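What follows is chain A.
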Amino acid sequence: MSAPAPETTAGTSEATAEDLPRRPRRKLDKTLIANPLIAVIGLAVVFAYAMSQGLDDVERSVINPQALGARLGEHLVLTGLSTLVVIVIAIPAGIAISRPAARRIQRPVLAFTGFMQALPAFGVIVLLAFSPLGLGLTTAVVALALAALLPVLTNTVVGLQQVDRALVEAARGIGMSARQTLLRVELPLATPVMVAGVRVALVLNVGTAALATFIGAGGLSEPIKGMLELGRPTGTLVAAAIVAALALIVDWLAGLAEYLVGRSAG
Partner candidate 1 sequence: MDFFTYVVTQLNQLVFYGQQHFLLVGIAVGIAALIALAAGTLLHTNRLTPDTWSKPVRMGTREGLLIASSAALTIPSLALFGMLQPILGLGATPSLVALTIYAVYPILRNVVAGLSSVDDAVLESARGMGMGPIRRMLTVQLPLAWPVILSGIRVAVLIIIGIAVVAGAINGPGFGSSLLLGLQRLGSVNSFNQVLAATLGCLVVAAVYELVFWVVQRFTTPRGIRV
Partner candidate 2 sequence: MSDSGAGKTMIALEGISKTYPKATAPAVQELNLEVPEGTISMFIGPSGCGKTTTLKMMNRLIEPTTGRILLDGDDVTKVNADELRRRIGYVIQQVGLFPHFTIGDNIAVVPRILGWDKARISARVDELLHLVGMEPKDYRDRYPRQLSGGQQQRVGVARGLAADPSVMLMDEPFGAIDPITRERIQDEFLELQQQIAKTICFVTHDLTEAVKLGDRIAVFGPGGTLQQYDTPDMILTQPANEFVAEFVGSGAAVRRLSLLELSRLELQTVGLDGTAERNGSPTYEADAEGRPVRWAYVPGTEAPPQLVTVPHTGTVYDAVDIMLDSQTELVAVVDDEQKLRGALWWRDLVEGLKTKAGA
């Protein structure tokens, strides 16, 4: 699955490579400043360039505030819905997999999900289009949800795994039930990593939502596709830059949320 985003496979590389005690906070601070800056500056540069080149009528019919506004709306709906679906499915699944009872299937599952990152999101979208669901919004939501499932699942499992075993033992030792331990100790401590996963899913969905245009679900990349097909480089550039900026802004917002959650989770 195409997976644009910083904390992608938090499972594989982060758990092995980085010192887990080191909070992602410091890294967040920098991208929190950088990403919106890049988005704004990049957009400004592209717009300036486009102005200098001038847009022809065809391009202008697609790239104007109203049309773009509509597309933006579609795009956000797509992204939001699919992310919601992902959270609802993947987090409980992740919790289930991280339980001691499931220990034996943990490694194969994680290895499988790692491998499945190679599955092209685009392929999944198109395949679903062939299904009875046909083209359109529903299909797109389902496809996006499938594509973004893995990062959230992986991060939920890994986030729970990296909770200090000593704390869990202490909790059970003083008499907390398994459920209470999960809710009051493990989940809160795993939240930063889980939120990182949701952030990845969100950004991923902004990106794959862009591909949804190919199955008639609209969205902001409709103009990109259109411009590409019509062979209008400037138009393509502008449309693409807008989508890119959107992705960066969404990432920034999600990053803010992650930072705030991380702060309160202590």
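The rule is short, and it goes like this: a residue touches a chain if its C-beta (ideal position, glycine included) is under 8 Å from a C-beta of that chain, and two chains touch if they have at least 3 such contacts; residues count from 1.
Criterion applied: all candidates are chains of the complex that A comes from, given by their letters.
Please read all numbers here as calculations on a predicted model, not as lab measurements.
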{"item": "Among 1 or 2, touch partner of chain A in the complex", "value": "1"}
{"item": "Candidate 1 partner contacts - residues on chain A that touch it in the complex", "value": "1-6, 8-9, 12-13, 16-19, 30-31, 34-35, 38, 46, 114-115, 117-124, 126-127, 129-130, 135, 203, 206-211, 214-215, 221, 224-225, 227-228, 233-234, 236-237, 239-241, 243-244, 247-248, 251"}
